[in-house]
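Okay, here's the structure, questions in a sec.
The other protein chains are all here in position, but one chain of the complex has been omitted.
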C-alpha cells in the first residue's frame, strides 16, 4: 500500500479570484454577501464580508463551505438527501456540527477532484447559490443547483 | 472607494432607557423578563434579569438581540419566512448559531438605520414582544409585531 | 443624552487593499502568512491564508485582530504592559479569551478613530509586524511596532 494519498488544494490566488467573481455577482443582484473559501482540510482559506452583509452570515458562509468540502456535495443537496429518511431528517441537522442543509455551499473542483469549497450567505439561499456559482465559474465548473 | 462605512451604534444611555421602559412594561403585565440590548456588532451593551425571571431566558434574550441585529429583522418574522421553505424550515434553526425564530427580538433603529437590537425573554413570546416594543418606543420606533 | 454613538467601520474595499498590501510584503520577505481584518465590532471582515502559511496561524491571525480592536492597542504592546505587573502577567494571557500578547495585531485607524484591526500570523512575530505594517500603510497609518 502507498504511504501517501495525493491531494491538491485550492491556491490562494484562485481563492481570491473565486471571491472576487462572487462579489461581482452579489453586487450585480444587489444583495451584500459573506463569502468563504476553505481548502481540502476544511480550513478557511479566504473570506470576505461585503459592506452591509448580514452579521449572522459570517459564520453561516464558513459553515456552508465546511459542509460542502466535508461531504463533497453541495449543501443544497442535503435537504433532499435526508427528507425521506426519518432518522437522518431528525438527526443530521442537529447532530452534525456545522452542517448546513440549505443552498449556498459547493465543493470547488479542478479536473474532477475536490480542491476546497465555497460558502455564500446573505440573501435567500437561491441568491446565495447564484452568487456561489459565479465563484465556481472561475474554476470552469458548470454551476449546478 | 471609501476606506470606511459610516455607522452609528446605540449609546449606553439609550440602552439603559430602553431596558427601563421594557422593565416597566414587564412589571405592568406581571411577567418578569430578561432584557438584552446589543450594539451593531452584536456585542452585549446592557442586560437586566428581573427578579423571578426564568433562568433559561438569560441566554435567550441575548440570542434574540443577536439574531435581530444579525439579520436586521424581528425574530418573530423568521417563522413565517422559513415555514413555507422546507430546507430553511429544517435547516435554519439548527444550522445557524444563536438563531431564535420566535418573537421578542427587534432591531433598534434611529433615523432608519439599525443601531443595535433588543431581545426579551421570560413569558410567552407574544408577551416578550409586547415588552420589547415598550423598549423600542423609547427610540420612537413604531412597534411592529 | 444622545441615542447613538458614531462608529465608522472599515469598508470591504479597504479591507481587501489592506490584505493585498500585507500579502505583497509577505511575498517580498518570503514568509507565507495568514492575514485577518475585523471591523469595530470584532467581527471578521476579510481573511486570507497564503499558500504554505502555517495552519495554526488561521486562528491566531483572527485573534490578533480581535485583541487589537478589543483594546485599541497593538498586540505587541501587551507584553511590556503586563510584564512588570505580576497578576496581569500570570492572569491576562490565560484569563482573557482570544487575547494574544505578542506582535502582529494593530488597530486600523482613519482620522484617529479605530475602524477595525489587522492581525497577521505565520512567521516570527517581528515578521508578522512588518507584514501588518505594510497593511496599515494602506490607510496612511504610520507603522509603530
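Each chain carries a letter (A, B and C) given by its place in the written order, and its residues are counted from 1.
What we mean here is this: contacts are C-beta pairs under 8 Å (C-beta built on N, C-alpha and C of every residue); 3 or more make two chains touch, one makes a residue touch a chain.
Quick caveat: nothing in here was measured; it's all calculated off a predicted structure.
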| item | value |
| --- | --- |
| Touching partners, among the displayed chains, of the absent chain | B, C |
| Touch criterion as defined above, residue of C:42, C:74 or C:103 at the omitted chain | C:42 |
| Omitted-chain contact residue, chosen from C:5, C:20, C:54 or C:137 | C:5 |
| Residues of chain B (touch criterion as defined above) contacting the omitted chain | 11-13, 15-16, 23, 39, 41, 43-51, 55, 58 |
| Contacts of chain C with the absent chain, listed as residue ranges | 5, 41-42, 66-67, 69-72, 86-88, 90-92, 94-99 |
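Here is the rule we go by: only the chains that are shown with their structure count from here on.
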| item | value |
| --- | --- |
| Pairwise touch network: line, ring, star, complete, or other | complete |
| Inter-chain centre distance, chain B versus chain C - centres from mean C-alpha coordinates, in Å | 31 |
| Distance from the mean Cα position of chain B to that of chain A, given in whole angstrom | 29 |
| Residue list for chain B, restricted to those that touch at least two other chains | 5, 41-42 |
